[in-house]
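Shown here: the complex without one of its protein chains, the others still in place.
Every chain is named by a letter (A, B and C) in the order it is written, and numbering of its residues begins at 1.
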Amino acid sequence: MSEQAPGQMPADKFTLAGRDYTSRLMVGTGKYATFEEMEKALEASGCEVVTVALRRVDMDAHRRGDKNLLDHIDLRKYTLLPNTAGCFNKEDAIRICRLSRELELGDFVKLEVLSEQKTLLPDPIETLEACKVLVKEGFKVLAYTSDDPIMALKLEEAGAAAVMPLGAPIGSGAGILNPNNIAIILEQAKVPIIVDAGVGTASDVARAMELGVEGVLLNTAIAGAKKPIAMARAMKLACEAGRLAYLAGRIPKKMYATASSPPVDF
Amino acid sequence: MSEQAPGQMPADKFTLAGRDYTSRLMVGTGKYATFEEMEKALEASGCEVVTVALRRVDMDAHRRGDKNLLDHIDLRKYTLLPNTAGCFNKEDAIRICRLSRELELGDFVKLEVLSEQKTLLPDPIETLEACKVLVKEGFKVLAYTSDDPIMALKLEEAGAAAVMPLGAPIGSGAGILNPNNIAIILEQAKVPIIVDAGVGTASDVARAMELGVEGVLLNTAIAGAKKPIAMARAMKLACEAGRLAYLAGRIPKKMYATASSPPVDF
Amino acid sequence: KLTVNGKAEEFDDLNTTADLLTALGIARERVAVMVNEDVVRRADLETHPLKDGDTVEVITMVGGG
Partner (left out) sequence: KLTVNGKAEEFDDLNTTADLLTALGIARERVAVMVNEDVVRRADLETHPLKDGDTVEVITMVGGG
């Protein structure tokens, strides 16, 4: 938000493990049809932090000289956030984090230890234990968790750099299923709270930001949209709109009405 | 939206009674602390249609040479939409429309015939009958109504230029209380459907636009916010975000999950 | 003697609604006028007569939702 448009608030920066960002939208790099589409979607989203996964080098593709993900991400513009998606126990998750460190592309990790395939809901115990180990090894841990306020607090106490409660199951597009829990998490939190997963559309992002969360992380909602690049821009606008509405102090909700026009006087 | 930002769709114009607009946000001029605040909020909202009320000239203010509303609205930028707020029967509403025509500031009218003071909910019968008379007299009637799909259709058949179902009671800030009804209204409508009243914050606007409505009309949500000008910009962004998300085709809502990262292969 | 916007006012040698607006110093583009519940067309301001005891409403646009 370079020049000050009317109504714009002074750059309301977002600090994550000591690094400052302008955009509060964090976007995944999975499930795009092509690398080009991914690049355009990331740019349209205005995001500065992107999540990635760690997997085997595809030797055939490598021999064919195909491009891979890192050829399509400008490391001057984007901070990488490697995830431990697909890990169902703490050992695997910790190993992936150690591997990611050897790529020397930053020390942020998205800790994600899931319980089972169908719901992909996080396993709270494994996540907490993995978090303790990783924090001790100097990782900046952004911990994906359920929207249970108690676990969120334990993760914060275990040294997580940010706690990332889900809005709804990964890829479900169901939005913020339990805003109350998110609000409770926010009340007690001293580290940034980022809603991650389950966002389906722009208004979900705006609603999350209006609750007061520091940021939103999503992937499927953009990559899976019919027009991903347009949806990426919609998410950017919604994230800014929600943050601004939060800072602008909305009117209270009431059952009854108050006229917007003065009473008739003739 | 002059230059094409990445992800921007071609200017998706909004036609209202034969006139084209770029912004789908329509804003009221009531309840601002000062005229200056109103001017800045209208500008920050990016709106092109503003609602006004008709009341007696304040003779004392006039003698003091005080400025009035029309001194603060640039008629080259804004289309005026006089309302019949405060009328509780069709005769009063029709009279106010005829008065507004004598100001020769356009033939759009926001027809609003309310039932009683506490809820300010519209009176469907009076509204419909007033609509018929006004359409016959050549007014472009934007009819404020409840979110009852049957009444919405009757108003369309009575020649309304647009039908404006409420999201929630005026000034309640409760948002879109019955999205299903709005969706039904949209399915059957051949005239623009605009959600009017009850919007409380940016995500409400985005949700309404994601349902597919042509536009949103609000006043209290901006004028009543702690920082009205910032909220006005939030509404602008949310309106664009919601429209873009609607056009971009969101992912379906599901109970269960789909991973955003490929399965672990090592 | 007229009632203008709810207040009793006295004017001498006032014939039409246009005269009243001039007497009140009000620009006709900014207002609409009603005399005894009848809306006066702008074109008729010059001719619409005013007589003693009439009730006149001089209406303008104000902030509204």
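We take it that a contact is a pair of C-beta atoms (placed from the backbone, for glycine too) under 8 Å apart; a residue touches a chain by one contact, two chains touch by 3 or more.
The model shown is predicted, which means the values in this text are computed figures rather than measured ones.
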For the chain not depicted, the shown chains it touches: A, B
Touching residue (missing chain; options A:Ala130, A:Ile170 or A:Met209): A:Ile170
Hidden-chain contact residue, picked from the options A:Pro82, A:Gly167, A:Gly215 or A:Gly242: A:Pro82
Touching residue (missing chain; options A:Leu69, A:Leu153 or A:Val264): A:Leu69
Interface residues of subunit B (partner: the chain not displayed): 259-262, 265-266
Residues from subunit A at the interface with the omitted partner, ascending: 28-32, 38, 51-57, 59, 62, 68-70, 80, 82-83, 85, 95, 98-105, 170-171, 197, 219-220
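One rule holds in what follows: only the chains that are shown with their structure count from here on.
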Subunit A and subunit B, separation of their C-alpha mean positions in angstrom: 32
Euclidean distance of C-alpha centroids - subunit A vs subunit C, Å: 62
Residue numbers of subunit C (touch at least two other chains): 5-6, 34, 57, 59, 62-65
Where subunit A touches two or more other chains, by residue: 259-262, 265-266
